[in-house]
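Excluded from the complex is one protein chain; the other protein chains are retained at their positions.
What follows is chain A.
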Amino acid sequence: MATEVHNLQELRRSASLATKVFIQRDYSDGTICQFQTKFPPELDSRIERQLFEETVKTLNSFYAEAEKIGGSSYLEGCLACATAYFIFLCMETHYEKVLKKISRYIQEQNEKVFAPRGLLLTDPVERGMRVIEISIYEDRCSSGSSSSGSSSGSGSSSGGAGGR
């Protein structure tokens, strides 16, 4: 029972990297940070379209929150200017706080949604905010089961991985 769920460490030990998919930025709304929600064909057999789109949309909403131009960001900017930006030595900016939230969200999504399906999301911050990198893992010791064995909707076991 427990072997059917791959946690992140197990995934790295038992699986080998098959390929990577890169979700590009979507510039249709200007230079704000947004990623395309177009479903890549390589993930077709791995994850449900809806789950994937939900993840990307949530990330987009986080980035929109970070880059929101409004009262609080102006206040932060003016306060920083008034202190000749020395305040940044001891205070975290709003953007940095949201980026931390995003890191936690991605970690959580990896553990709950992606790792059980043999996928791994890389935080866009580690790729210069250019792409969301999704690594697709194959089970190393899957003799009988196909590479897409771990992707069924209910997250049931892939037979090969259990037999160790």
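In the analysis below, a contact is a pair of C-beta atoms (placed from the backbone, for glycine too) under 8 Å apart; a residue touches a chain by one contact, two chains touch by 3 or more; residues count from 1.
Rule of thumb we're sticking to: contacts and distances are computed from a predicted model.
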item	value
Chain left out of the displayed complex - its UniProt protein name, from "Centromere protein M", "SKP1-like protein 21 isoform X1", "Palmitoyltransferase" or "Glutathione S-transferase"	"Palmitoyltransferase"
Contact set of chain A toward the excluded chain (per top definition)	20-22, 24-25, 27-31, 66-69, 73-74, 76-78, 81, 84-86, 93-96, 99, 125-131, 133
